[in-house]
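One structure coming up, written as structure tokens, with questions to follow.
Only one protein chain is missing from this complex, and each of the others stays in its spot.
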Amino acid sequence: MTISRRGFVGGLVAGAGALSTSSAEAGTIEHFEGYPGRYGLLHDTTLCVGCRSCEVACAEVNAQPKPSQSIGDQSVFTTVRRTTDTAFTVVNRYQEADDDKPPVYRKLQCMHCNEPCCAAVCLVHAFTKTPEGPILYDPEVCIGCRYCIMACPYYALAYDYDNPIDPQVLRCTMCYPRIKEGLNPGCADACPVGAITYGRREDLIEVARERIRKFPDRYINHVFGEHEFGGTSWLMLSGIPFSELDLNEGVTHESLPAIGTSYLSVVPLIVTIYPGLLAAFYAFTRRKDKLAKQELDTALGEAREQAQEEMKAGLQKAAEKAKKEREKAVETAVGKALAEQQKEGSS
Amino acid sequence: MSEATLRDERGGIFTPFNLVTGVILLGGAIILTIRFTTGLASTTNLSNTNPWGLWIGFDVMAGVALAAGGFVISSAVFLFGMKEYSPVVRPALLTGFLGYALVVLGLLADLGRPWRLPFPFIKQAGPTSPLFEVSLCVALYLTVLLIETTPAVFEWLGLKWWRRLVGQLTIVLTIFGLILSTMHQSTLGAMYMVTPTKLHPLWYSPHIPVQFFISAVAAGISMIIIEGLFSHRAFHHQVQISNEQFRGINFGLAKGGAVVLATYIAVKVVALSLENEWRLLGTSWGMWYLVEIMGFVVVPCILFAVAYRERRLGLARVAAALTVIGVVLNRFNVTFIAFNWKVPHEMRYAPAWTEIWVTVSLITLAVVVFRWAANRMPIMYEHPEFPAMH
Partner (left out) sequence: MFYTLVDFLTHTEGVTYILIGVFLLVFLSFWRYLTEREKNEKPG
């Protein structure tokens, strides 16, 4: 489980099946295919006319206020918008109409990734990938750390910053309640030109490939969302390069959870290796201190002995010197006494 | 002793220090009241595109790095036997504890529902999240630091039995603290591994956890030097070590700082080389990257080395200041400057003055508490009845 390196800056072109479709995620040796038969949506941007009926329908289904700019109001396209806490989907214009080229629009919303980054980074596990495909969010456990919003590569999530009591993360839910009832998502039903198709993801990929086969001049030869960052539930077709639609082209097939959690395999290693290692360091330090102390004690002992020897030798010398001087003094005194005796005897 | 107490010689409470800190703290309290009664929008520039701003960038990211001195010094003294640094262990641990308390307070201000802070442990866990690991480690480490600061408290209160008890825990706490610190310092960086398209490639790297850890060690060492600069003067009457000893400690830290920064430079170069990012250095972002690396990593590395070799304390302090600025700058870059680098200019983030004020308030609070503790407890000196541990 090593940390893999991937070149992603303008690197690989992940199209035309150039790369193998099965990738071993960095987090594990196993490969996960996801729930079989799960649903998805196909967004054909070459068909989108920017009517924004999907925005209106989405607002209705989710009980949010209708978009302030009405359908047909072209001024809304002068800026590139993003989803908000009340607008779970928006349509942007990425290319203006030209003499020979029609304008290009794209609908933005949560992509309901196969391996959701938001779910992987949530520290209370508030996100769940359902077997049907949509990702659900549980506001009952959310603490509002907003890591999910920070991490989402599609900038799909929004937060309720004006709410001090119970703020939530807000996003497209892929109309999960409707799907469970067998209905289509609101946007798919509302689209008048068939730019949004709802169905099983594996079927939609076939539909998309078929369209590319039939109209090779109309489409870029790539189904966006099939493999990018592990694949998404929303698939896209485009007539212009996906990077011009603000979509990250050339990103790895490895899912963001795999990339983002690959490091976490190191954490248990630190916990299991450090105790023994650091206890060893501590033991080495104590041993070094003990040996140093022993050396010091030995050196002190030797120094003390040496000092004692020197003192003894010095004392001995002094004693001998004193003895000699005493003897000499005695000799001198005896000699003197004898000499005096002689003097007295002769007189 | 009079200049070090709350009241001045005339017993007045309105010292310049108290007035300034009081105004700052009062302002912070007012702003936070507004934040908690009307929501984050009123007091921050946070948005859906920029969900994390100054309170995460500084209070959490930089705050944790700057509080790293605690584990660095306690490991050096208690695990690796570098007893000459014993005099700075307690100030470093106190700084560490207050730093981590500041992190938690900043987090409580930033979370959408701060009262739910314990949820990952008591309600539902998300173990795949790097943030789960960070919050677990920070919670545990804050506890470790708290216990590690209690010896001084017990000595102050004369509680001999308690003091002996926590003294016996020193080695275990130090080892546990080093484990926890290694993990969460690295994992704070690992939180960004999931954003390869949002963080500029010069800052994004699979090695970002290692880079965060090493720079945290450098920041911790530098903060001890800086904290020593102020404490040595403010608490001069308490200090028992000789000037020579104090200088010796600082030069030892400078030497450590030089080596750690040199290691950090090498690790950063390796990251550039492995992703073949040399040409990016020629871009305007590359220039900004070089400002951070050259000005606030390479320069202080050289200054630390010269300061140690030539025994120039002032130079070591300059190097320490530059290192701290460099680590803060790096965390800012990763959190909101080089993060979202492709986002259109009008949607970029800059902190609101209210965010800055709250951050400054938290720092002020830490300084006030440090001063209060050091004035009363044996932080800057050894209590005569309690000989040094180990």
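Letters A and B mark the chains as written, and numbering starts fresh at 1 in each.
Here is the rule we go by: a contact is a pair of C-beta atoms (placed from the backbone, for glycine too) under 8 Å apart; a residue touches a chain by one contact, two chains touch by 3 or more.
The structure presented is a predicted model; accordingly, all values stated were derived computationally and were not measured.
Participant: Using the touch definition up top, pick the residue from A:40, A:67 or A:116 that touches the left-out chain.
Facilitator: Of all options in A:40, A:67 or A:116, contact with the hidden chain holds for A:116.
Participant: Determine which one of B:125, B:146 or B:290 touches the chain that has been left out.
Facilitator: Selected residue, touching the omitted chain: B:125.
Participant: Against the chain that's been left off, what residues of chain B make contact? List them.
Facilitator: With respect to the unshown chain, the touching residues of chain B are 125-128, 136, 172, 176.
Participant: Which parts of chain A are in contact with the chain that was left out?
Facilitator: Residues touching the hidden chain, for chain A, are 25, 27-28, 30, 32-36, 114-116, 119-120, 125, 129, 131, 230, 255, 257-258, 261, 264, 267-268, 271-272, 275-276, 279, 290-291, 293-294.
Throughout what follows, only the chains that are shown with their structure count from here on.
Participant: Which part of chain A faces chain B closely enough to touch in the complex?
Facilitator: 3-9, 80, 82-85, 117, 119-126, 141-147, 149-151, 153, 155, 157-164, 166-167, 248, 251, 256-257, 259-264, 266-267, 270-271, 274-275, 278-279, 281-282, 285-286, 288-289
Participant: Which residues of chain B touch chain A in their complex?
Facilitator: 35-42, 44, 46-49, 51-52, 75, 78-81, 111-114, 116-117, 119-120, 123-126, 128-133, 135, 171, 175, 178-179, 182-183, 186-187, 190-191, 193-198, 201, 206-207, 209, 274-277, 344
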